[in-house]
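Here the complex is missing a single protein chain, while all its other protein chains stay put.
So that you can tell them apart, the chains are marked A and B in the order they are listed, and the count of residues begins at 1 in each.
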Amino acid sequence: MTVIDPSPRQAERLGPLDELDTPEPLEALFGDPADPGNPVGHQAFVDADERGDFLPAGRKTLESFGIGAEFVPRALGGRLGQADDLARVLRTVFRHDGALALGLGAINLIASSTVWAAGDAGQRRWLASVLLDNHPTAGAITELAHGDDLSRTRLRATEREGGVVLDGRKEVINNVARAHAVTVLARTSEEPGSRSHTLFLVDPAAVPRERMRFLPRYRTSGMRGTHLGGVEFLDCPLPASAAVGGYGDAMETILRCFQVTKSVASGAALGMVDTMLRTVVDFGTQRRLYGRSVTELPYVEAELADVFTDLLICDAMTTTACRALHVLPRQTSVYAAATKYLVPEIEQHAADRLALVLGARSFLREGPHAAFQKHFRDLPVAALAHSGATVCLATIIPQLPRLARRSWFTSSAPEPALFQLGRPLPDLDFGQLEANAGPDDQIVATLLDVGQDRVTDPTLRTLCGRLVDELRILRDGWRALAPRNRTPFAGPVGFELAERYAVVLAASACLGVWWHNQDHPNPFMRDTAWVVSALDRLTVRLGHEPLPQAQSATRQVFAELLSRHAEHRAFDLIGRRLH
Amino acid sequence: MATSAPAPGTRIVDREEIRSKLLSLVASYLEQPVTDIQSDVKLVEYGLDSIFALTLCGDVEDEYGIEVKSTLAWDHPTVDAITDHLYDTLTAEA
Partner (left out) sequence: MRHSAYRVAEEFDHLLGDPRDAGRLFSHARSLVLDEREEFPLEICRELDLLGLPAHYVPVAHGGAMRAFEDTLQIMRGIARRDLTVAIAHGKTFLGAASVWVAGDPRQSRDLGAEVLRGTPVSWGLTEREHGSDLLAGEVCAERTADGYRVTGEKWLINNATRGDLVCVLARTAPEGGSRGFSVLMIDKRGLGPGSFRTLPAARLHGIRGADISGVAFTGAEVGRSALIGAEGDGLEIVLKSLQLTRILCAALSLGALDQALDMATGYALARHNHGTPLVGLPQSRRLLARSYADLLTAEALTVFAARALHTLPGELSTVSAVTKFLVPTLAEQALGRLSRLVGTRSLLLGDTFEHGRFQKVLRDHRIVGIFDGSSVINLNSLVNQFPLLARAHRRGEVDEAGLHAAAGLADRLPELDPGRLELLPRRGSSVLHAVPAAVAELRSLAAAGEVPASLARRAVELAEVVDEVIEQIGRHKPVPVAAPARSFGLAENYARCFAAAAALQLWLRNRSAVDSAATHGLWESGLWLECTLTTLLRRLRPTRTEHLVAGGGEDPEAVVDQLVEPLLAQHAAGQLPSLLPYSRLGALV
């Protein structure tokens, strides 16, 4: 076993709200993406994508940063402590290149989280050493024929002669042929149901090669640089010690761990929209149409301000979901799935509108705005790479009736640390997570706590009033909803009501983040404009007319967007300088 | 579903009552007559998948005012099995 070297990769992390003029260490390694001479700039990533490969210099950058350590719990010598910190590190990579961020980043979390949650000490130490050496890992969980329906997994593991034999295949698996460690979901009983599956941790170097073969690469319309492959095990022997956790435990482990991966992945992917918005603001401030600059057209101003607001909403929702893994671990089954549904939905819509503003250049794979086009084609792949919208909604639908019955208007508000961006939290504890949510929806309770009892601004009060009414209608609606609408056979109304819950959840997260960060160094984040805009946009999603009073807030949001753009600051809740 | 959690301790535990409560719960989710649901058939055979099975635990907790493992219906995959498990838990408590 490798002796774990605690330094030099364990640089102290900058507090999220500290020294906002100093770029994050990883962001600093990437430098100015618009500089055509930058070996890890936008042009270099666009070129690598055209070749269908990772950019070697990009990989080197991540290695020199020690990206693997980000996925290893601190107790095992890595830097994984807080989920929102990890999401921000990965967001930096997504800002530059989705393929790298997914293939050398987020995938490691999918591969490793089950081992941190359920593996034995030896497995955890070994996987930690693989990641600390920056070797790629893979999670061979899904099969193409069954998609997200994991209980129908066909790959079999059979106990034989004191060991285990794997037989079957996994398709569309990121990095599988390059991985130094692979977690494999296998069927260990023919019984239908959720106790028939077991996870195995495979060291590809230790199995007989003739018993394991790799399938040809799958190619996708975006993220062309990722290496999606497949693996086929042909009666492949493994030691009995390869099982991760107990036999039959896999579905439960995965349901818990995927709360972490969904929350972190949603927060990370925002980096792509950050870059898309930045590219369009670049274009809009430089280009002249009809005798003025494009950003001076009222339509464009409104569209860009709305996209910036969308990014703040998504960051509030994902950051809260990530921090809830620490603060409200019994509730995150619902939070993670609602986030993984709503955030990609908002992102795609934002990307579509940005494309209209950018016009023909949104369609070009070359030229000064090619980074937009690249992120635009990568975004849907990232959204689908891990649990699509339907499966996320199907996860929360059966859980909402109970929240309606037991929690909404009853649960009390969470401890403020949930929302306080600068407040450190205890390290992530996978053992605390529950496969389904308890009846204590504290994030939504924030809507009543802050929205009803504390807010004084009249516009904000009106918006909060609308949202509280929505919650009441949802509560009564979910209580009265026909039982079938609470099952996998739910009709469209069940889905739509689940979507609307996600919107109310997002609004609650925005309010909580706004209220509990009144010590934010940027006065814009303390002021009401962004949260008014955010709540206005969210209530429009619920079928309300936009509030006329919210229009002046939109102008403030736009002014902040232009100043952050000019100062190279992130379009998120923190607003740190990028370079 | 009616939620009438009696005060703990005063409850008289009846196995058949638990079974019939569970059967009508499952029938209502499937929108099928309760007579079509068999207590010895696995819930998954009725199409009630892993996620749904998890929510049964919430219903049971609310109904009986006790805490059960969220994977109750995974480990006890038929109405009969859940009935037995609940009966044991409730009698031990009483």
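For this structure, a couple of remarks:
Here is the rule we use: contacts are C-beta pairs under 8 Å (C-beta built on N, C-alpha and C of every residue); 3 or more make two chains touch, one makes a residue touch a chain.
Note that this is a predicted model, so its numbers are computed, not measured.
Put simply, the missing chain touches A, B once the whole complex is considered. Considering the full assembly, A:377 is the residue among A:377, A:405 or A:537 that touches the omitted chain. Within the complete assembly, A:544 is the residue of A:13, A:178, A:544 or A:568 that touches the hidden chain. Taking the complete complex into account, A:389 is the one of A:48, A:371, A:389 or A:450 that touches the chain left out.
Across A:19, A:35, A:415 or A:476, the residue that sits in touch with the chain not pictured is A:476.
For the options A:37, A:162 or A:291, the residue in contact with the chain missing from this view is A:291. If you put the missing chain back, the residues of subunit A touching it would be 144, 147-149, 172, 218-222, 287-292, 296-299, 301-303, 348, 352, 355-357, 359-360, 362-367, 373, 376-377, 380-381, 384, 388-390, 393, 470, 473-474, 476-477, 480-482, 485, 488-497, 500, 542-544.
Where subunit B meets the missing chain, the touching residues are 47, 49.
In this section, only the chains that are shown with their structure count from here on.
Per-chain Cα centroids separate subunit A from subunit B by 35 Å.
By the touch criterion given at the top, residues 3, 28-31, 42-45, 47-55, 57-59, 61-62, 70-71, 74-75, 77 of subunit B touch subunit A in their complex. Across the interface of their complex, subunit B is touched by residues 149, 151, 191-195, 251-252, 255, 394-395, 398-399, 401-402, 405-406, 434-436, 439, 482-484, 486-489 of subunit A.
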